[in-house]
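After the structure tokens below, expect a handful of questions from me.
Only one protein chain is missing from this complex, and each of the others stays in its spot.
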Amino acid sequence: MFYREAGQFKTTYIRDQELFPVKQDRWGIFVIIGFSFIIVPLIANDYWLQAILIPFLIYSLSALGLNLLTGYAGQLSLGTGGFMAVGAYACYKLVTIFPETNVIILILISGFFSAGIGIIFGIPSLRIKGFYLAVATLAAQFFFEWLFGRVKWFYNYNDSGAIEVPVRNFFDIAVTGPTATTQARYMVVLCIVTFLALVAVNIVRGKIGRAWMAIRDMDIAAELIGIRPLNTKLIAFAVSSYYTGVAGALFVFTYLGSAEIEVFDINMSFEILFMVIIGGLGSISGAFLGAAFIVLIPILITNLPRILGIPINAATVEHFNFMILGALIVLFLIFEPHGLAKIWSIVREKLRAWPFPY
Amino acid sequence: MEKKIGEVLLNVDHISLAFGGVKALTDICFSIREKEVFAIIGPNGAGKTSMLNVINGFYHPQEGEITYKGVHRKQMKSHDAAVQGIARTFQNVALFKGMSTLDNIMTGRIIHMKRNLFWQACYLGPARKEEMQNREYVEDIIDFLEIQAIRRTPVGRLPYGLQKRVELGRALAMEPDLLLLDEPMAGMNIEEKQDMCRFVLDVNDQYGTTIALIEHDMGVVMDISDKVVVLDYGKKLAEGTPDEIRGNQTVIDAYLGVTSANK
Partner (left out) sequence: MEILTTIFIQPFFDMAGDPILFLQVIWEGFVTGILYSLIAFGFVLIFKASGVFNFAQGIMVVFAALTLVGLHENGIPAYIALPITILVMYVLAFSVERLVLRPLVNQPDIILFMATIGLTFFLIGFGEFIFGGEPKIMITEELLLPYDSITFFDDMLILQEIDIAASIIAALALIFLALFLGKTKIGVALRAVADDHQAALSVGISLNTIWVVVWFISGIIALITGIMWGAKSDVSFALSIIAFKALPVLILGGFTSVRGAIVGGLIIGIGEKIGEFYWGDLVGGSIEGWLAYMIALVFLFFRPQGLFGEKIIERV
């Protein structure tokens, strides 16, 4: 009875096309945002922030980027890891070359490098479609894995081959590097991700989002309506790569602290793709739901047997992780290809009618 | 009341189209005048859809010229065609199945929407203003086609007749000067056909849009068209008013049959 839209009339088109036309939804979102920004930094402990919330937000950002490209524009990409690497290494070089500049600005700028690379690897999309395009993105993935591992300039010639994140401040508070607190890093990530998510929502509900979905659903008809396929696809690649690039930079700078190129290998690409599939293709909230799901599963698998008293070793956890993930992908694709986002909207439909069954 | 038929809007001159060894169109010539309702008829496989595809810029003919709004071209580019005012519906409904009715029709407005990525990212401000202006235009079309109730329904869930109506709406949203309709009444019952006829004639009447349509229902064709061209095996058999075509012996032999001719 509480989730009712009755009485909430929209009298202008502006009101009709708002983000959260249902009042209860609006309250829900404000609560979540308030909670994340104010309550969480005060009460969450380091483990929760470092191991769960920060990676969740960063993965969500990357999944959001991939969802824009694959879910909305219909261009399958298996090179997400590579694009994240571009963002991460671009940020690293920027930070070493411009030590005085605000690191947050540099993180946001490094996304543009990734966007540029995205456009280059998106150019083939004019002539090649669907599955073959995925192969082109694999070329990007393997190429960048090699580039950032072999060309020493990218990791400043240091012996280990890894990049180390230096300490950088934001108004006298350390936000990156060994001295930065988890709270500081969490707030940086939260602000950037929230801002970029809002931008994504705006883009998707306007003409660019519609053009993307038109290309995805029937590109020939889209072209005959006057949509320019190459422009539309390149914008998708650019925006998507920007998001994954920033996510890559955040991944190294605010989460790992140091990294080798191996963290951005093909498994990362698959992981992000799985988040998008499980969360729901073509849905902004789906990116977050999928990321949450995949971040939490290994934690569940590690802790559940311990809680139930069944002994389990680390290797087996790894194996079960793979098995459950793989099985879930197949099951979701068979039974609910629109993912958790669709399941959530079905729950809301039920809530509307509650306490009646339909 | 006689409507005023204008100058030649589209001229198709000796168009030939082949796919490998298959000759889809051979030496086709006809013209369509402004405000005309122009029908293209013929048996299946005659090349009617291919002809529309050539006008649209989806297929590029090997020979011949297309003159549209006075500009001669060897072939149409699809983006040019759309921006110059050619819109289209398809034989097998080509709607964007992942979107709602409203969104589908809004895609027809994309050629009229100018705000770039930066403003789209902000949304508030010029992008929203443009969005609302176009939304109003689309709502007028929705009223015209009487599809208010299914505004938010994903088009994949709509019955076939309504899908065809939404597709018409999307074409109208482009504000076309020339509307190409590929079997708009196929698969409809009598009531749906009457509704569709009414919409097509209203569009021609109110907006002055030139209509080119492919149709198999001879009753409809004879009723609403000003001019008819008959294709068979990629060649033009005849061109003329509905009465002339009805009486044309070659057309009767190839396609109409005696009973149709006597209707």
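The first chain written gets the first letter, and so on, giving A and B; residue counts start at 1 in each chain.
Convention: a contact is a pair of C-beta atoms (placed from the backbone, for glycine too) under 8 Å apart; a residue touches a chain by one contact, two chains touch by 3 or more.
Nothing here was measured: the structure is a model prediction, and the numbers come from that model.
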Please identify which residue in A:R306, A:H319 or A:K350 touches the non-displayed chain.
A:H319
Looking beyond the chains shown, say which of A:L53, A:C91, A:A115 or A:A136 touches the absent one.
A:A136
In chain A, positions touching the absent partner:
76, 124, 127-128, 130-132, 134-136, 138-139, 142-143, 145-146, 150-151, 220-221, 224, 266, 270, 273-274, 277, 315-316, 318-330, 333-334, 337
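Quick note on the criterion: only the chains that are shown with their structure count from here on.
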If you average the CA atoms of chain A and of chain B, how far apart do the two points sit, in angstrom?
42
Give the list of chain A residues in touch with chain B in this complex.
13-14, 17, 199, 202-203, 205-208, 210-211, 213-214, 216-218, 220-228, 235, 239, 282
Within their complex, chain B touches chain A through residues 56-58, 78-79, 81-83, 87-88, 90, 94-99, 103, 106-111, 113, 115, 117, 120-123, 127-128, 131-132, 135-136, 139, 170, 174
